[in-house]
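Can you read through this structure? Questions will come right after.
Only one protein chain is missing from this complex, and each of the others stays in its spot.
On to chain A.
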Amino acid sequence: MDSSSEHQEFDYLFKLLMIGDSGVGKSSLLLSFTSDAFEDLSPTIGVDFKVKYVTMGGKKLKLAIWDTAGQERFRTLTNSYYRGAQGIIMVYDVTRRDTFTNLSEIWAKEIDLYSTNQDCIKMLVGNKVDKEGDRVVTKKEGIDFAREYGCLFIECSAKTRVNVQQCFEELVLKILDTPSLIAEGSKGVKKNIFKERPPQSDASTSSCC
């Protein structure tokens, strides 16, 4: 586990957004990445986030990862978080075909509507591969969708943590390969320093009203 503390210095600040149907495991995936833990989490209410510091390619990165509720009623809240995201992770559940179908029916359209970043990197993630016996969406189908839509693809399991680290690393490496996103990441750092706000520590707990 990477050491993290408040006021940690970093070279780039990247905003990542996780979207997908309710119950596909977005929050568990994020928790698995940031805390190496797995929990059967209550459904996300609106939006949640976690901060993670990583070092890649000799650069220290601060990742602000936004976790959105997949229910339709929450979309009026989650729509605004697409703005400026350098990376978007589209998650589906390999044991529920409707979550895969809704990628093109719903989530790709949401990205077209609300993403303001033409160069943002998109990654398709098929979760819950630990339930191989219940699988209804094949890996080939995922690969074909990713190729057609023009995004990265990986299958993983938040429960067994298979491919969880690789999922985020692959996405971030692709962002680091994109000059315009690098420029935005630097701008985020400058703004942060200028406003003299201490960066949040990772695994921030959410508190509600």
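Everything that follows uses one rule, which is that contacts are C-beta pairs under 8 Å (C-beta built on N, C-alpha and C of every residue); 3 or more make two chains touch, one makes a residue touch a chain; residues count from 1.
The criterion applied here is as follows: contacts and distances are computed from a predicted model.
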*The chain that is not shown, which UniProt protein name from "Transcription factor Pcc1", "DNA-directed RNA polymerase subunit beta", "Rab3GAP catalytic subunit conserved domain-containing protein" or "HORMA domain-containing protein" does it carry?*
"Rab3GAP catalytic subunit conserved domain-containing protein"
*Option touching the unshown chain, where A:Ser22, A:Ser35 or A:Gln165 are the choices*: A:Ser22
*For chain A, which residues reach the chain that was dropped from this view?*
21-23, 40-49, 51, 64, 69, 71, 73-77, 79-81, 83-84, 96, 114, 116, 197, 200, 204-209
